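See structure below.
A single protein chain has been omitted from the complex, and every remaining protein chain is retained in its original position.
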Amino acid sequence: MSLFIAKRFATLVLTLVFTSAIVFTVMEILPGDPALLILGIDAPAEAVASLRSQLGLDRPPVERYLAWLGGIAAGEFGQSYTYQVPVWDLIGDRLAITLPLTLFAMVLAILAALAMGIYAAARHNRAGDLAVMTVSQVGISIPNFWLGILLISAFAVGLGWFSAGGFPGWGAGIGPALQALLLPAISLAVVQAAILARVTRSAMLEVMREDFVRTARAKGLSRRAVLWRHVVRNALIPVITITGLQFGFLLTGAIVVEQVFNLPGLGRLVFSAISDRDVEVVKNCVMLVAFLVIAINFAVDMLYAAIDPRLKAADA
Amino acid sequence: MAEAVAATRPGAAARRAWLARALRHPSFVAGGILTLLLVGVALLSLVWTPYEPTSMDLKARYAPVSWSHLLGTDRFGRDVLSNIMAGAQLSIAVGVVAVLIGVTLGSALGLWAAARKGWVEELVMRFSDFAFAFPAILSAIMITVILGPGAVNSILAIGIFNIPVFARLTRAAANSVWTREFVLAARAAGKGGFRITVEHVLPNILSVILVQATIQFAIAILAEAALSYLGIGSQPPQPSWGRMLNEAQLQMYKNAWLAIYPGIAIAVSVLGLNLLGDGLRDLTDPRLVRQR
Partner (left out) sequence: MNAAMSDDAPLLAVQDLTVTLRTPRGPAPAVRGLDFALRRGEKLGIVGESGCGKSMTALALMGLLPDGAAVTGRIGLEGQDLLALPEAALCRIRGNRIGMIFQEPMTSLNPLHRIGRQVAEPLRLHRGLDAGAARARAIELLDRVGIPDAARRADAYPHELSGGQRQRAMIALALSCDPAVLIADEPTTALDVTIQGQILDLIEDLVEERGMALILISHDLGVIGEVVDRVMVMYGGMAVERGPVDAVFDRLTHPYSQGLFAALPKLRQDRGAAARLRTIPGRVPELADLPAGCPFTPRCPIAEERCGVVPPPVVTVQAGHEAVCHRVERALEGVFGPGVRS
């Protein structure tokens, strides 16, 4: 393991610990006693007290924090107060929708963005470039949940090609499941595609001014060959960075869009947990989302090192 | 906003030349017009809307577009145009406050980090790293759990999310100014970090911050709309574009148009601010650090 990876990994762990401390503290200062919530306001004091000790609420915060961390490390996310089942059981099913939706949208966004960005850079300052820039400027401005509503009214209500929402479950087969995720993924992807297309274009234009591009032309490569063999890969570095940074928005965007399409994902779980004051569920969901964002950024750093040989040597 | 940028360049003639260039810049002009429209509508709605935004008229439910209701009415017979106009108030309020929170706290952190370097810089950067794990919606969810839903809390959430954005940007821009000759000269003259920051660094990075503020303003409008749509943002009776969309979705089979207008209002406001930001970026000194 190179020093670069080790350093990044240390940062990852540190960030996670810091993040979990914040999440835990925020949930601590939350008013209301979970034991009272579970048993109801009228519950006898001894029952509340015994439940509190059963839930471990009578222990000092630091101890409970460490117990929570230890539980996460062991794959134990605690019990939901309202559902009385392990939180992980609740989260697992939901994640099986939210995560594929996010990744689906990410793939769509990256494909569209690369196509648009490379095209625009190749036709720099010509009509095609202007068209891509205009379309992306508009795309950035469209709220994803509004786009979702529009897609539903056009393709579900109007044309009847899709159902207006809901999810058949992965048991129904990949085809129907992906079909149910297609419109939500598109609503999520449009904004990201627009942002990434601009990043791709400007990264491409920047690389095209580099000396080694002239060297490649002097070798006898055509403009097109230089673009594909020498420019694109160099331009990918900033594109990957921004994709990583945007992942958090994509994931939280998925939580919003799930509401639009009535998908039983993480978003729905969080919002019902909020209204139920189910702290255990909210705490772990928030932590999970934060973890995913941090983990993706770590993965992006690793991807960098794979693309750019300079990183392995330098910096570390 | 244009004046703020121009003010960093001395000389009335230079300012006039800058303005002349700005008025020929298509993004800047288009963005400026759309943003002025947004502000104008919000201001107008403070003193006049065609109907009281919240007043219901059950006899005129789902009224079509007509001279008496230019954009029709919703399921309670509320005038859509009046609600759109009044909704602009909330969007602007959220944008302004959330950006102010981000700029004051975030830029202060960034300037401090650049001036002090060492552990301060490291601390600020780690803080922003970790804050990026909490996109606006996520921090809003946490804040809503504690404080309950509401416009003020969503502003707070979006503002907190803005802090690391500005901290990073400001630090990067300030660092590049700190290496310039005139700062070295000021240091050689024995000026302290605070004075150099105020006299030399800040004036040189104002335009970068301003451009980002415009962009974050647009993002704040989007985030507020999403939170209101989810029901954890502004609460009735405060008119809000996001909540209008939420209600419109329920009535999609009755009147699909109700979902169009608020969305257009959001998209046009965001587009205007983004164009304005792009234009400002082109028009202000291109040699300054551009942080993505």
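Labels A and B are assigned to the chains in the order they are written; within every chain, residues are numbered from 1.
In the analysis below, a residue touches a chain if its C-beta (ideal position, glycine included) is under 8 Å from a C-beta of that chain, and two chains touch if they have at least 3 such contacts.
Computed from a predicted structure; not experimentally measured.
*Asks:* Would you list the chains present here that the left-out chain is in contact with?
*Replies:* The omitted chain makes contact with A across the full complex.
*Asks:* Provide the residue numbers of subunit A that touch the chain removed from this figure.
*Replies:* Spelled out for subunit A, the touching residues are 210-212, 214-223, 230, 233-234, 307-310, 313-314.
One rule holds in what follows: only the chains that are shown with their structure count from here on.
*Asks:* So how far apart, in whole Å, are subunit A and subunit B when each is placed at the average of its C-alpha atoms?
*Replies:* Whole-Å distance between the two chain centres: 23.
*Asks:* Please name which positions on subunit B make contact with subunit A in the complex.
*Replies:* 126, 129-130, 132-138, 141-142, 144-146, 218, 222, 225-226, 229-232, 245, 248-249, 252-253, 256, 259-260, 262-263, 266-268, 270-271, 274-275, 278, 292
*Asks:* How about subunit A: which of its residues touch subunit B in the complex?
*Replies:* Against subunit B, subunit A makes touches at 11, 14-15, 18-19, 22-23, 26-27, 29-31, 137-138, 140-146, 149-150, 152-153, 157, 199, 238, 241-242, 245, 248-249, 251-253, 255-256, 259-260, 270-271, 274, 277, 279, 282, 286, 289-291, 293-294, 297.
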